[in-house]
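As you look at this complex, bear in mind that one protein chain is not there, while each of the others sits in place.
Residue numbering begins at 1 within each chain, and the chains themselves are lettered A, B and C in the order written.
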Amino acid sequence: MHNYIYVRHQVILDLINTREFQRLRRIKQLGTASLVFHGAEHTRFAHCLGVYEITRQICDNFQRNYPTKVPGDGGWDDHERLTALCAALLHDIGHGPYSHTFEHIFHTDHEAITAEILTSPETEVNQVLRKVSPTFPAEVASVIQKTYPNPQVVQMISSQIDADRMDYLLRDAYYTGTQYGTFDLTRILRVMRPYKDGIAFAMNGMHAVEDYVMSRFQMYQQIYFHPVSRAMEVILDHLLARANYLYQQGKSDESFIPHLLLPFFNHEFDLQDYLYLDDGVLTTYFTHWRQSPDDILADLAHRFLDRKPLKSAVYTTETQPLLTPLRQKIASVGFNTDYYTATDNSYDLPYDDAYDPKMSHPLTQIEIQQPDGSLLELSTVSDLVNALRGKFTGDQRFFFPKEMLNPGDDAPELFQPIYDDFSHYIQNNQLIQPKEH
Amino acid sequence: MHNYIYVRHQVILDLINTREFQRLRRIKQLGTASLVFHGAEHTRFAHCLGVYEITRQICDNFQRNYPTKVPGDGGWDDHERLTALCAALLHDIGHGPYSHTFEHIFHTDHEAITAEILTSPETEVNQVLRKVSPTFPAEVASVIQKTYPNPQVVQMISSQIDADRMDYLLRDAYYTGTQYGTFDLTRILRVMRPYKDGIAFAMNGMHAVEDYVMSRFQMYQQIYFHPVSRAMEVILDHLLARANYLYQQGKSDESFIPHLLLPFFNHEFDLQDYLYLDDGVLTTYFTHWRQSPDDILADLAHRFLDRKPLKSAVYTTETQPLLTPLRQKIASVGFNTDYYTATDNSYDLPYDDAYDPKMSHPLTQIEIQQPDGSLLELSTVSDLVNALRGKFTGDQRFFFPKEMLNPGDDAPELFQPIYDDFSHYIQNNQLIQPKEH
Amino acid sequence: MHNYIYVRHQVILDLINTREFQRLRRIKQLGTASLVFHGAEHTRFAHCLGVYEITRQICDNFQRNYPTKVPGDGGWDDHERLTALCAALLHDIGHGPYSHTFEHIFHTDHEAITAEILTSPETEVNQVLRKVSPTFPAEVASVIQKTYPNPQVVQMISSQIDADRMDYLLRDAYYTGTQYGTFDLTRILRVMRPYKDGIAFAMNGMHAVEDYVMSRFQMYQQIYFHPVSRAMEVILDHLLARANYLYQQGKSDESFIPHLLLPFFNHEFDLQDYLYLDDGVLTTYFTHWRQSPDDILADLAHRFLDRKPLKSAVYTTETQPLLTPLRQKIASVGFNTDYYTATDNSYDLPYDDAYDPKMSHPLTQIEIQQPDGSLLELSTVSDLVNALRGKFTGDQRFFFPKEMLNPGDDAPELFQPIYDDFSHYIQNNQLIQPKEH
Partner (left out) sequence: MHNYIYVRHQVILDLINTREFQRLRRIKQLGTASLVFHGAEHTRFAHCLGVYEITRQICDNFQRNYPTKVPGDGGWDDHERLTALCAALLHDIGHGPYSHTFEHIFHTDHEAITAEILTSPETEVNQVLRKVSPTFPAEVASVIQKTYPNPQVVQMISSQIDADRMDYLLRDAYYTGTQYGTFDLTRILRVMRPYKDGIAFAMNGMHAVEDYVMSRFQMYQQIYFHPVSRAMEVILDHLLARANYLYQQGKSDESFIPHLLLPFFNHEFDLQDYLYLDDGVLTTYFTHWRQSPDDILADLAHRFLDRKPLKSAVYTTETQPLLTPLRQKIASVGFNTDYYTATDNSYDLPYDDAYDPKMSHPLTQIEIQQPDGSLLELSTVSDLVNALRGKFTGDQRFFFPKEMLNPGDDAPELFQPIYDDFSHYIQNNQLIQPKEH
């Protein structure tokens, strides 16, 4: 990935060496997907360095080829460089372990925490940023929050084709071992150019941009929406929910206290509490919980640690009514369906040309610059992107215990008719209305 | 590419060592595209070995995992292996130098010549094949001509996703240095399986097949339809046409006789005449022709050898009427428009699900096999392919001398108004109706 | 890596799904080296699968090309396959977190534990293996312990060029992003062949084997012996030693009990205690210890978690006497030299042709097979390997706090002369006898 990371600013080196940034070494980029793609153990630390490096290369290109001469001429003002680089490096610093799931259960917000890490005087990150200037921490935070006035800087970090997305697509492709996510980063960087309202791409690089859009689409289909990864996320979610429930009910196992999670159970955590957490803390608690007297907590911890995913089947609006009878069958063999079933949908818009400034985080269009300088929106020049424009793609799935289809040798014979019945509802990994049987 | 080529049959080794096959070392796979992508000097020899190697891997997979047990069960009969391997190796053996253009001028037909090389007793290839059995040469030829009774063998070599296409896409991508054409060959080979009417792909490999379709699309857009490559092909076509014309008119330069082309000028070539030709023979004649007393022949030879492509602009049905006045302008500064202008369109159908058995070479559909064994046509399961289904993509271009836009310092001042006028018809590489000027 | 892992035996699938094997997902392959090469987060789980896959490919090759016909003919007996595959998969299953360091402090032994996991009836691994036959667990263990009678099987897993080494060299090279460790695995596998006393390599693959030896050498020099990685290992070692010391002295912080380490502090751990441990458990305890009232424990935990390596300098037999005065200087500015200094040497023998059966783990020679079947030891045919034969290479280093060279702004002015003095002993990262100053 990127061969080498070049660092010329002491500020950047100092930020990397902060406690808050080093913590990202202990948080996997892909969460439960590492349980499906066993090489994908890469961390948010590496991703953040990668986003920094891509941003640095963009700045180098802009400074060399498109420096501003008169204010407002649409060129690049290299005084923005350090702000851009710091925002790139720190854009994900608020992430915690298995962020998406953790936020769902404990109502944390990694974007708010990112801003707090930058602006709270108690963090090492803030101390480093303040050395640049008193207002610098807030400026960097505003880039990440997309309120910074210079749209070139904002779009480098957040747009439909930004340093963040380009790094994670390539990085996730490399570590999952897939060939689908690769695109020609060198060429894209070479055809990027600043203009008054942001960043555009030269016409002769259109195919590289098109290929990026396709790669992004394919990574969603094949990695980010992988059903086994989602199944493990369901288990994680239900495991944390169960632990929380037991605590709220006063039913926790008293012989083991998960010190570092207590502030979250009690809804009174502060920034330092958040910064103690990492992937290892959670799995350490799971190791304890697998010996819990609560059967559900122990079993879910075992399923997560020993990788026993739920099975899943695709359902549609038509087959959705089957979920209720299926849940009943699952309950009737003894599973608590709150903890052993789930539904989840994953949809992505491969490319959206409809820039809607009223959206809270409006997606930017991808602009293609013609030889005479005029701009065209990507889907007007790419047959491929035009074909995909505005089409949602993905699926919705019902998750259930594998035992429903493979009860195992020691399953009670009594339940066999229920298992048989259940299996008629699943064909080719889809829910179906069973034929008479 | 393919790391290593494994050869276990003496027949295959003997075929590779024939004179007709070794000749393919001297014929570039991509013709004039090597003048745009300077690494793309790879030959038809290498491609044919690659198609052989992919076919061998398919046979290995089929034999190991899907051997036939009862005739007609849709499994693979390994007695077909040698036929498949020879057809793979020899499918392109009738190609000559710059085949497409050469055929256009001299009315040769590489498919007919392929069949002749296999079946004519005078070739070394035929002698090797006959050792297998007297009917073997004709059998191998019938696979290439798609009349062989076993559809699995035919589809290995010729279908929308066959060993031929898979090899050339990957090979051309490697040697042009593009990342667009790559797809996951290992995975595709792994999910291929024989069935009664040909070859299908397991559902869990659908994304790899989808990615192959996309790669193919992108290679057409970016390599095979490249405007400079087409411009060089126009020059080559016109150069051969001019030489032919001069010969027919009895106006050839008598001091130099292109011995090896005479049979083609005279429309009375035989197979041996054809087999003497290669890329080097043509360029050697061009080296002589660049000193020809005929200005057009000499200039076109110079343009080809020294890589001076024509310029081009895209035109549409609307702007097509502008071609006539533009040709007049080009003529008025002294160019013979028969030799210095051309139109050319390049269109490709990324994927066609409409299998039409009445077509002379009907394209096969790509079939996806579900877990329960049933087949679905690719575009019914792939959102991406469905979006592209049946859409033609490409462009039509008008080619003209670069001098019309960049007359150079020594252009007669008299013509400057014509050049100026001409340039108003071209904007962003497209023909336009000029605004008043 | 290896594109795909092919599993055909249910036993292998069942082993992968055991609790003991899934635990390897939570143990990094490279330990502290991941703190230097930030992509190198790959786990022992992935490595074990890789060794399995290479072994499977070797078996496929041997079975296809060199099957035994009469006992003792030196061919491959495919009845050995499952034994070889299980040994390959399980050879590292006894590894714990940061094994090397952990063993040093707590006197565990990952090889003994590997054997115990295979043969103890309480493990899931043993239950799976026993299904093959009652003696199978012991047989697989004996392959790993090199006492199995068939030398071909033993050498597949353990020799100077075995599936274990080939996988980790390629894997570590991929994830550290280095190009040095790559070699041509496909070719090596292709030229491997069984003979009566083990495994040899065909003469025409000699250069690939030579390149493997070079790659191994380079990986040692550049990855495994990296001074910063060794510096972090020193900190880890001293951190665990300090925690152990405090516990033995009854000085542990009573507000936090590291439950999962207590059996090791008390020297009375059993197999289950060992299997609870992983990288995350240790770092979770370090997170607690960084708040310890013991300054040394807290500081070392901080240095490990926040990656503050010690500095180091190379010393020789000549400069070794300088260590004592240097340690005194370090002590005189307030560091406890037991915890803040160390010496470490790293030496490797790139290739040893001296097979010494009296060694406890004798290294096998690499044998090259000539066209007429006779064997030659590698260094007799490779100029390169001959040049390196029997030469140790590596260095010995003295580790000390970075503060000795960069005291920082808040260092007491009083100590400045000591720092100045210290710095004269280090030049070009080597200890030197300072010139008069």
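Operating definition for what follows: contacts are C-beta pairs under 8 Å (C-beta built on N, C-alpha and C of every residue); 3 or more make two chains touch, one makes a residue touch a chain.
Since the structure is predicted, the reported quantities are computational estimates derived from the model, not experimental observations.
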>> For the full complex, can you list every visible chain touched by the one that's not shown?
In response: A, B, C
>> One chain is left out of this view; which of C:D60, C:D211 or C:D344 touches it in the full complex?
In response: C:D211
> Which listed residue (C:F183, C:Y245, C:F304 or C:F399) would be found touching the missing chain in the intact complex?
Replying inline: C:F183
> Which one, B:R64, B:K131 or B:H259, makes contact with the chain that was left out?
Replying inline: B:H259
> Of B:G39, B:P293 or B:G390, which one is in contact with the hidden chain?
Replying inline: B:G39
> What is the set of subunit C residues that contact the non-displayed chain in the whole complex?
Replying inline: 178-180, 182-184, 203, 207, 210-211, 214, 217-218, 221-222, 370-372, 374, 383-384, 387-388, 391, 393, 427-429
> Taking the full complex into account, what residues of subunit A touch the chain not shown?
Replying inline: 3-4, 186-187, 190
>> Even though one chain is hidden, which residues of subunit B still touch it in the full complex?
In response: 1, 3, 17-19, 22-23, 25-26, 28, 34-35, 38-39, 41-43, 45-46, 49, 175, 177, 256, 259-260, 276, 278-284, 287-288, 302, 305-308
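Convention: only the chains that are shown with their structure count from here on.
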>> Quick check for you: after a Cα superposition of subunit A on subunit B, what is the rotation angle, between 0 and 180°, in steps of 5?
In response: 180
> If you list every residue number at the subunit A and subunit C contact, are more than half found on both copies (same) or fewer than half (different)?
Replying inline: same
> Roughly how far is subunit B from subunit C, going centre to centre by Cα mean, in whole Å?
Replying inline: 52
>> Nearest whole angstrom, what separates the Cα centre of subunit A from the Cα centre of subunit C?
In response: 33
>> Among all residues of subunit A, which ones touch two or more of the remaining chains?
In response: none
